[in-house]
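With one protein chain withheld, the remaining protein chains of the complex are depicted in position.
Note that the chains take the letters A, B and C in the order they are written out, and that residue 1 is the start of every chain.
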Amino acid sequence: MIINHPLLGPRDAAEFVYLGDAGLIDRPDWQADDAAQAFHDYMYLRDNPAGLHRELWFHEQGDRSWLVVTRNTVTHEITNVELARDVAIAQGRGQ
Amino acid sequence: MSINRLTGGLIDHASPLQFTFDGKTFEGRKGDTLASALLANDVRLMGRSFKYHRPRGVLSAGSEEPNALVELRSGARREPNTRATTVELFDGLTADSQNRLGSLKFDALGVNDVFHRFFAAGFYYKTFMWPKAFWEKLYEPMIRHAAGLGSISLQDDPDVYDKGFLHCDLLVVGAGPAGLAAALTAGRAGARVILAEEDFLLGGRLIADTGTLTDMSGADWVGTAQAELATMDNVRIMPRTTVVGAYDHGVYGAVERISDHLAVPEDGKPRQVFWRIYSKRALVCAGAIERPIAFENNDRPGVMLAGAVRAYANRWAATPAPSVVVFTNNDDGHRTAADLVAKGVSVPTIVDTRDTAPDMQGTEVLAGAQIADTKGRLGVKSVTVKLINGQTRVIPCGAVAVSGGWNPNLGLTCHQRGRPVWSEKILSFVPGGDLPQGQSVAGAANGETSTHSALASGAQGAVDALESIGLTAQAGDLPAAEDRPVSVSPFWYVQGAKRAWVDFQNDVTVKDIKLSHQEGFRSVEHLKRYTTLGMATDQGKTANLTGLAVMAELTGKTIPETGTTIFRPPYTPVAMGALAGRSVGKAFHPTRLTPSHHWAAEQGAEFVEVGNWLRAQYFPRPGETHWRQAVDREVLATRSSVGVCDVTTLGKIDVQGADAAAFLNKIYANGFAKLAVGKVRYGLMLREDGIAYDDGTAARLAEDHFVVTTTTANAVPVYRNMEFARQCLWPDLDVQLISTTEAWAQYAVAGPNARKLLQKIVDPEFDITNDAFPFMACGEITVGGGLRARLFRISFSGELAFEIAVPTRYGDALIRRLMDEGQEFDLTPYGTEALGVMRIEKGHATGAELNGTTTALNLGMGRMVSKKKDCIGNTLSERDGLNTADALALVGLKPKGDGQIMTGSHLMAASGPVDAAHDQGYVTSAAYSPILESSIGLAFVKNGSNRLGETMRAVNPLEGGELLVELVSAHFVDPEGGRLRD
Amino acid sequence: MTDLKPITPLGAGAARIHTIGQVTISENPDRSMASLTTRKGKADAVRLVAKTALGLDLPGPGQSTISGDFTAWWTGPDQWMIDADHAQYELLAAHIAQAIGPVASVTEQTDGWCRFDLTGSGSVALLERLCPADVPTMQPGQATRTLLHHLGCFVICSTAGFSVLGPRSSAGSLHHALIEAAHSVA
Partner (left out) sequence: MRYSGFRVIKEALTGHKGWTPAWRDASPQADYDYVIIGGGGHGLAAAYYLAAQFGGKRIAVLEKGWIGGGNVGRNTTIIRSNYMLDGNEPFYEFSLKLWEGLEQELNYNAMVSQRGILNLVHSDAQRDGARRRGNAMILNGSDAELLDTEGVRKLYPFLNFDNARFPIKGGLLHRRGGTVRHDAVAWGYARGADQLGVDIIQNCEVTGFRIENGKVKGVETSRGYIGAKKVASSVAGSSSRVMSLAGLRLPIESHVLQAFVSEGLKPTIPGVITFGAGHFYCSQSDKGGLVFGGDIDGYNSYAQRGNLPVVEDVVESGVALIPALGRVRLLRGWGGIMDMSMDGTPFIDRTPIDGLYFNGGWCYGGFKATPAAGWCLAHLLATDTPHETATAYRLDRFRTGHIVDEKGQGAQPNLH
């Protein structure tokens, strides 16, 4: 596979390490009343669609960016690649 | 030379090459393949079939060959199952036939053929079940010995292989008319082109057929095209290169045979290179493969594909026999007849299944006729033809050239599970719309059967492919070439045949397919699996469609309704050596050496693999005959005076930024926010699921600067996870991370004399007395006259200890200096074994205890997990199942009396049953403690921390041991920790 | 000045040089390196001060620049590697940190790496056997990090040729891979 890195252009996926569902960015609030349930869902009930999947890849043998890759799990076609940090900030993490 | 060697062709008649087949010496010509040379020498019998051990000869002239498989070369270089059709002849080549018991002519396993009716499809699922024990003892060994094809030497492969990586705008697969036209078009447009051709000559059918291109022979035109391409820097011509797989996003795998046409590779050169090709676009111009027609005894040596017979005659100046009958259902068979006649080969008859077969000047054409049978034990001697009027006629001949039509070579087009579609025009499957991303198809591979249409579609294919990536190309002028229409009739097999082969290599006949249908195995997948159709080394390239046609007829459906033929990578089998490249033997993985490695090797250290690192395990001294002697000495010397150990392998991550402390506070389960500058703290990391993950230390060098250490094993993943936390979870924090693991050589100096030793090398302006530099202090210092260094007062051994780090290039000098200065203290280097003993004596956990299933609670560190802050793993560590009353707890073990505790033993009550139901825990670590003069161990035991003093059995039924042990505190030595604070 | 004697990544006192076919592989222990990472929100400030204090134009992704004594190449978002002559700048990290000030985090990287310089017309063919980067199109001033015989390495293209920087502890394995590939394409 080839991942079109937003900064570096097309790179062999072999340079990357896969983590999984981009929902792992959305770490719950540890002080919320439902924290136990929220952390359970966050950790264990991830998206696993047959189709478009937003997922985290780490460019370990490259620039060490975490990326959010939108990929079709049936065809493997990749339609979008973003820096995970940008995604995280846009989703309001660390406010 | 024999009567089967013709004149002309693309072989060099002036360059004879000697070779042997089954021990007999023959002569071939430069430019021959093993198959063409054998045919020229009147050798038709080349192998035996898989199941019935039927005599077999060559069927094809390419990599689709199912029959002529040989063991090529000898000794450690023996290659079983090598297709004689793809072996480029070289002087001194040796080949042997395979899958035979006795000689090729008198194969004792030919008896299988006599009893063939007992070996129908799937027979083995129905028998060999009684008596039960006989399957493994008798039946299966018998089957295994009869099965298989060639054999390997089991010696280490003496050749080397490379991998490589190529990039291009357009990958053109196949250098026949379509491929050459495509490469010329794209090359002239300035695109980066790779032209890969499986054969050692470019040209494909252009050099196998007699047609002309404008006023040139095919071969001459290929020559000029190749010459033009060779002048283009942007075009890479790769003959002897098979593109074997189409992977995601335009990645292709290709094998280049660098040395297979040589007796042995040149010095230092690889046998093959496995290329990973990154293409923006790929144009598959892989041609077509002729299909046979199934008829009675159609597998005899001499029964061949017509296009192959033609290629042997035209290109290789060889014929399988002086007299060849042609059997066809299409016009292309007539071309073969014409070419053979032109080459002086006798064609007594063309048997054409079509009632309206065209005539041929000077050659008899039997329209509406079929071949009903063949005769000849080891090669065709005659065919029996069933005429249109129902009469039969026997025609003597030495070969039969069969043409059942041409199938586009679909391989690469369906490697991503794309489904081909049916073409009524050519009665075959052509590539469908769901091709791999960036791939298109041209020429015969796309059902364009004439030379003209192949050239035109190749050129246009290149134009279109380049346009889609924003490059402009012109199709240009094409040479004039034949443009005959296709004329083929749907004729797949001769009715009424008793044994008509569909899959030659796996011995699948029309009858087997009928039986499969009868027993309910009707889907393509069931048919394949039940009969093994298409499962042989040729993946059924010549068999699958006929098989489908037979099944379609049985089910009353059309062929495309019945199923499609798809292929999986690789297109042709690939030597595993090529896929492994240089990552074999000692170079399987890179080796990481510590800064003291060369010094340690000089000391005679024994080394041990720790991940990719090689670490000194112990340092034997003269007279020590057992490793334990060395280890005991190293431990005692360290605990009594001072020892030194290279601990560079621990991960070292530099953490900087205004929020560095806040960040570590989230990464570690225990608190870091208030750690003072100049201090080190032990830290425990959890996974987000609450399980203990890694431990180490964090040293605060400045308000905004920490150095974090990780375990050796987790250095990479911890760094990765910290980046995840930084970039994805807390992007607001001002924190920067970078690994410095390799940049610093780090040594542990431990023992009562550690300070005294260090004071000799630390530059005098730095005070490292206990008051100035107490336990858990850290600082930046200089040593050896101004060399920058870092000093940490931390201890894994439990002794007064420091870890000192210098830039890696000075690591070798530092250990030598320490050893020199340490002589007065009898400084003893110690390895990982002594390190392990001392940490067990102190009850420190390592990977054996932080094994990915244990919690801080299990490890006795439950109270370290701060409940007052958010940190990774905190919330999920609170789940009930991880906090039960009988949760495992880490304890120490001592044997009651003598005896050796074995790691991996399970713990049972002192009496009672020994079984899984009574299992109470397991031993994680064990060692002999020379201080305690006893075996000791660490173990996880249910509710262990409340059971100290209890006696249990450590059972090891695997090795037959059982030992009474007492549960004790895990801190065997200096439990109060006085020594490390001295 | 310390009297402790350094060794090269390959473990000798002097650098090793091999010429095989059309390529020369030279171990180069004579460079100092430091990583430079901007503090949060300080990217512009770092660029400015790098230019004024060091004369350095910090390059963009995939690029390297040379200014005076220093070479800089991009290693990640807001992160660069700075390299200079070791004899002149043994304390490069301190020098850079001093010059840039508190808007950046600087970390010594000199001995984290081993460096092999490739010169000669065979360099591209050699690298094609080892790494997935599109080496034939690399121009002087380009730098990339990629996988080379299982090792994460920097490949830097300059007018002098190519430099391959790999993890120092694996210098022997990396060197071995380069030598074997050189023989393959010789």
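Assume contacts are C-beta pairs under 8 Å (C-beta built on N, C-alpha and C of every residue); 3 or more make two chains touch, one makes a residue touch a chain.
The structure presented is a predicted model; accordingly, all values stated were derived computationally and were not measured.
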Partners of the unshown chain among those that are drawn: A, B
Touching residue (missing chain; options B:556, B:622 or B:852): B:852
Omitted-chain contact residue, chosen from B:348, B:432 or B:573: B:573
Residue of B:18, B:103, B:214 or B:523 touching the missing chain in the full complex: B:523
Touch residues of chain A, complete complex, unshown partner: 1, 12-14, 18-21, 37, 40, 43-46, 48-50, 53, 55, 71, 73-76
Sites on chain B contacted by the missing partner chain, in the whole complex: 50, 76-81, 99, 117-118, 120, 123-130, 132, 135-136, 140, 143-145, 147-157, 159, 161, 163, 245, 247-248, 251, 253, 274, 276, 415-417, 511, 515, 518-521, 523, 525-526, 529-530, 532, 536-537, 539, 568-570, 573-577, 579-581, 583-589, 591, 608-610, 687-691, 693, 847-848, 851-853, 876, 879-883, 902-906, 914-916, 919, 922-925, 955-959
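Definition applied: only the chains that are shown with their structure count from here on.
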Approximate Å spacing (C-alpha centroids) for the pair chain A, chain C: 30
Between chain A and chain B, centroid-to-centroid distance (C-alpha), Å: 28
Set of chain C residues in contact with two or more other chains: 79, 132
Sequence positions of chain B contacting 2 or more other chains: 276, 278, 732-733
Complex interface listing, chain A residues touching chain B: 1-2, 10, 12, 17, 19, 24-25, 27-28, 30-31, 35-36, 39-40, 43, 56, 58, 60, 64-66, 75-78, 83-85, 87-89, 93-95
Touching residues (chain side chain B, partner chain C) in the complex: 160, 162-167, 267-270, 273, 276, 278, 582-583, 587, 589-594, 597-598, 612-613, 648, 654, 656-659, 704-705, 732-736, 738-745, 782-788, 806-810, 812-814, 817
Residues of chain B touching chain A in the complex: 247-251, 276, 278, 416, 437, 688-689, 716, 720, 723-724, 727-733, 870, 874-876, 878-879
